[in-house]
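In this view, the complex is presented without one of its protein chains, the others remaining in place.
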Amino acid sequence: MCLAVPGIIVSIDRAWAQVDVMGILNAVNVLLIDEPAVGDCVLIHAGCAIQKISSDNLSYLSNILSEFLIKEEKNG
Amino acid sequence: MDNGILIKKMINEIQKSCIEKLNIMEVCGTHTQAISRSGIRSLLPPNLVLLSGPGCPVCVTDESLIDAAVEILRNDIILATFGDMVRIRGSLESISDQLHKRKNIFVLYSPLDCLELARDNPDKQVVFFAAGFETTAPGIALTVKLAYEENLHNLSFLTSLKLMPPVLHKILREKQKKIHGLICPGHVAAVMGAGYFRFVAGEYGINAAVCGFEPLDIASGLLFLTKKISSGYESAFANLYESCVSEEGNETAREIMMQVFDIADGNWRGIGEIKKSELFLNENYCSFDALKKFNIRPDKFVSDQRCNCSDVILGNIMPYECRLFGKACTPQKPAGPCMISSEGSCSAYYRYWEAGL
Partner (left out) sequence: MEELIRLSHGDGGKYTSILINELFYKYFGNEILLKGSDSAVFSISKRKLAFSTDSFVVKPLFFPGGDIGKLAVCGTINDLSVSGAKPLYLSAGFIIEEGFSISDLSKIVRSMGQICKETGAMIITGDTKVVEKGDMDGLCINTAGIGVVENSYMPKKIKKGDRIIITGSIAEHGTAIALERYKIKASGTFASDCGPVYNIIRSLAPFYKGIKLMRDPTRGGVATALNEISASAGKGIRIYENTLPIRREVNAVCSILGLDPLYLASEGRVILVADPGMSQEILECIRSCKDGENSSIIGSFFDNGNSLVYMETEAGGRRLLNTLEFPMLPRIC
């Protein structure tokens, strides 16, 4: 129930933003998030920004889990 | 470390940790699809059983609502819907069955697109039919609000907007199979907060992780759960999708949702009534309710009990344990919603089972 993609806000005109998703400009409604700004990374679902994205989750996970795996390897 | 290598290492660790049989439930239909498409499903050890839960909004939409959409289409109206809803059958027919009758049916990407349809067709009634969970509900609430502000009185809504916690409570209370771990839907959590799912660990002692949808996210979730389960933990909880999910979620989106909807008892296809599990238009917006506008009272439809979709959705049985699976029920001639929808558990399972992959 949750198909959503990240994108970067390129411009805002009141309720609508042009959001760059991998090179495609998607018109996205920003009324569901607080104080959207150009440069914000947002999560887009069915034409609406539903949350701001704070950082790159993949690098966050990579760091956490690399440590976890290295620790396990040492213990294992 | 390269993502591909990291995933391989994780899968390795998962395989090592799975000494006994583990049941992990992934509730969200998008997770079911992602697990198949990433190829992770084929890498899991036989001891790790993935139970697919009720997070497929198409699968749990009551037949009577689809019948209502078909009934409304007898009038000369415009029906707009998400692509997901088109093929699913009600008691007899689906929306796609109406296409050959030259009805005005539009598939939309966003609920907001129906506002334009209503503006462009002021002399026609436009009905937006959609199913979804907490991820989708705020966008639909926003659409209703904007329709109200713009006085678009030729627009109305037919909705099946369900909530995750009530059905999870039902599953975790009544479970026939032991569930050792739960992958929580990452985008529902983006709206509602990671805290929305802490009860899974806190009240039921089940290890749970909020996960995203990329292969790395899914592998991380499975690794976390497998490690915790095999180390004898219960009640471990992790938010593994911090970039999109905060503890509290998106308050702005929730406020808009609750300005438009009330929570009441809902009918879940194949499962039956679950208390306080569905969102309905509140009295401020009831003029936008399509059922009222077209004077349709959905019958309490008694499900065809031949198929065991409800048991599959609730995680009580695996798809292949349904007596119709692979025989009277295949993707080419589906008997129930779990096989029709591409996120349905049976559909996802069948394709791998058939290929022996």
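Going by the order they are written in, the chains are A and B; count residues from 1 in each one.
Here is the rule we use: contacts are C-beta pairs under 8 Å (C-beta built on N, C-alpha and C of every residue); 3 or more make two chains touch, one makes a residue touch a chain.
As the structure is a prediction and not an experimental result, all values here were calculated from the model.
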{"item": "Hidden partner chain, touching residue among B:Asn23, B:Ser38, B:Asn308 or B:Ser345", "value": "B:Ser38"}
{"item": "On subunit A, residues whose C-beta touches the chain left out of the figure", "value": "1-3, 5, 18, 20-27, 44-46"}
{"item": "Positions on subunit B where the hidden chain makes contact", "value": "3-4, 7-8, 11, 29-30, 36-43, 56-58, 82-84, 86-87, 107-109, 113, 132, 136, 215, 219, 331-332, 342-343, 351-352, 354-355, 357"}
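Convention: only the chains that are shown with their structure count from here on.
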{"item": "Centre-to-centre distance between subunit B and subunit A (centres being mean Cα positions), rounded to whole Å", "value": "21"}
{"item": "Residue numbers on subunit B that touch subunit A, as the complex places them", "value": "1, 3, 6, 9-10, 13, 16, 28-31, 55-57, 82, 109-113, 132-133, 135-136, 138-139, 142, 185-188, 190-191, 212-214, 216-217, 220, 223, 227, 240-246, 249-253, 256"}
{"item": "Subunit B partner contacts - residues on subunit A that touch it in the complex", "value": "1-4, 6, 29, 31-34, 43, 45-48, 50-51, 53-58, 60-62, 64-66, 68-69, 72, 76"}
